[in-house]
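Only one protein chain is missing; all other protein chains are in place.
Chain naming follows the written order as A and B, and within any one chain the residues start at number 1.
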Amino acid sequence: MSVASYVKNIKDTVTSVFEGMTITFSHLVRRPMTIQYPDKIPVPIQETLPRRYRGILEVDMDICTGCLACERDCPITCITIGIEMDKETKQRNFTHFDIDICKCMYCGLCAEACPTGSIRHSQEFEGASYNPAGLVRHFVTQPAPLYKPKKGGETDPKLAEKVDTGLKYLDEFATPDGGAAAEEG
Amino acid sequence: MNETAPVQSQGFYAEEMTISVGPQHPSTHGVLRFVVKTDGEVINEAIPDVGYLHRSIEKIGEKVTWHGYVPYTDRADYLAAMFANQVFCMAAEKLAGTEVTRRGEFCRVIACELNRIASHLISVGTFGQDIGAMTPFVHALRERETINNLMEEICGARLTYNYIRIGGVGYDILPETCTRITEFLDHFEPIVDEFNRLLSNNKIFIERLAGVAVISKEDAFSYNLVGPNLRGCGIKWDIRRDIPYSVYPELEFEVPVGTGQVGTLGDSYDRYWVRIRELQESCKILRQCLKMFPKGPAIAKVPRKFKPPVGECYARVEAPRGDMGFYVVSDGSEYPYRVRIRTGSFTAMSIIDKLSKGIMVADLIALIGSLDVDAPEIDR
Partner (left out) sequence: MQAYIDQLIRDGYFAGMPKEVVYAVAMVLAAFIVLSVFVAPLAGVTSWLERRVWARMQSRVGPNRVGPQGILQWLADGIKNLLKEDLIPSAADAKLFSLAPYVVFVGFLCAFVVIPFGSQLIVADLNIGILYILAVTSLVVVGILMAGWSSNNKWSLLGGMRSAAQIVSYEIPAGLSILTIVFLAGTMSMQGIIKAQGWAPWDWFLFNNPFTFAAFFLYFTAALAEGNRTPFDIPEAESELVAGYVTEYSGMRFLFFFFAEWGNLYVIGAVATTLFLGGWQVPPVTSDPILLGVLQFVVFFLKAYLWVFIAMWVRATLPRVRVDQLMALCWKYMVPLSFLCLLGTICWMLVFPKGNQIFSVAMFVLGLLIVAYFFKRVVFQIRHARPELYFKPHI
């Protein structure tokens, strides 16, 4: 080892350590990035998530047509839907509509398949439970009729609002070329 | 644990020590295991033991629909999920002859390059941590967190994106997201310089890596290294440039290669430095993409019941850990007949045995980090 490289080694070490220490010191006066979830935040974090966020699934049963598209498209079959015909009224009713949050991998394929936008991802992600059974979401508690889309638009104002919400969700976030349409329009 | 064999080293009789590095070791990046035989600190042999993270993703492919398999490909390499998405979709499109829309291709490139930055940040950050520098690791993860936020805006998920679909992308990138990406790039480029001043130029860091675990060009070829590990040996090979796909031919970018600037060509520092350079190149690509971003639909019309004709094909992309390939066989049904995934980390694992002879325990950690092996990608 020559004297020049010996001195150069010392010089390099000292200067690079000095440089590194200026950077770490400068971080003392910079803002930390930590979000102090869950308590020391100005608004609940759910409200700050982008609208495309794929959280826990929720279903608006009032506008579910029972087409089973979501059940078919789910890669892990975490959605199970039961429909039976009421013999007296000739009306098809839901017997159950369960989503197993334990299994769900939040891929968003069900929400895309839904024609009315009734199944959709919420901004909710806090799903902790002491019991795995508690993570199965039951959306039908008692047999309920299927929703039938009416020709020429919904007339019931309450339902119309829900249909609009569903379609809006579908348009803006869930359909693959929703954004493109927005861009052109 | 106690199998001991007397080994002779320079006239003294010493016992060879067998140490199990992993599967729960702080710096094996997931659940990897190495059976290490050492003479004190010097390693005689390090045998990789894989399979702790096997989730049979290939077999699952035979049981789910073509569309439904895309979220599973996320899990093949969860640090760079976008690339597995893309390569599977490319394979399926090739089979079915689907044309991807132009905007869809740009969305893919933007998402992939963002993901490449995120993945390389993890790689260089954990590498710093393996060498013992804790601060650069957190700084790198801080920037990656921003990319996760951007990804959340683009596709609604932070890690397992399921963004790229057969025929295009799931969700269009909105103009406001484009602005945020530009803002991020403006912020990120000086941060890379700062990272270099903090870690890459540090004399201790350089001394730890220069000349450690040198891979020769011949070894790189015979062990089938890919990606930054191959480029670190001075070989200019990048799928994006040499077997172009998507819109990469229209974009201008350099392929950084190792030069042996601080030690020997192909040492750990070269592999590390290639990754740092690729961060900067990805920024360049992103800026070009955002400038050239065309209008139009983000996805082509693809039937919900996707049934490609009988046939087989192989698609490959340049993932952060190198050449990632999907070999897909279709029998004309709703389900793939066979899926095979080829990943860069798996081949990189095989060279560790060869390189580990005669290096020290601390160097083994540096070697694993510099190869950027990633447990989910090794085992699938």
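The rule is simple: a residue touches a chain if its C-beta (ideal position, glycine included) is under 8 Å from a C-beta of that chain, and two chains touch if they have at least 3 such contacts.
The model shown is predicted, which means the values in this text are computed figures rather than measured ones.
If you put the missing chain back, the residues of chain A touching it would be 9-10, 17-36, 41-43, 45, 48-50. Contact residues of chain B toward the unshown chain are 1, 17, 19, 25-27, 40-41, 128-135, 138-139, 142, 145-146, 149, 183-184, 186-187, 190-191, 193-194, 197-199, 202, 204-205, 207-208, 360-363, 365.
By our rule, only the chains that are shown with their structure count from here on.
Note on chain placement: the centre of chain A and the centre of chain B lie 26 Å apart, centres being C-alpha means. Residue ranges on chain A touching chain B, taken from their complex, read 9, 12-13, 16-17, 19-20, 23-24, 27, 33, 49-50, 52-54, 73-75, 105-109, 112-113, 121, 173, 176-180, 182-184. For chain B in complex with chain A, the residues that touch the partner chain are 64-65, 67-72, 103, 135, 142, 145, 152-157, 160, 162, 165, 168-175, 194, 197-199, 201-204, 295-299, 304.
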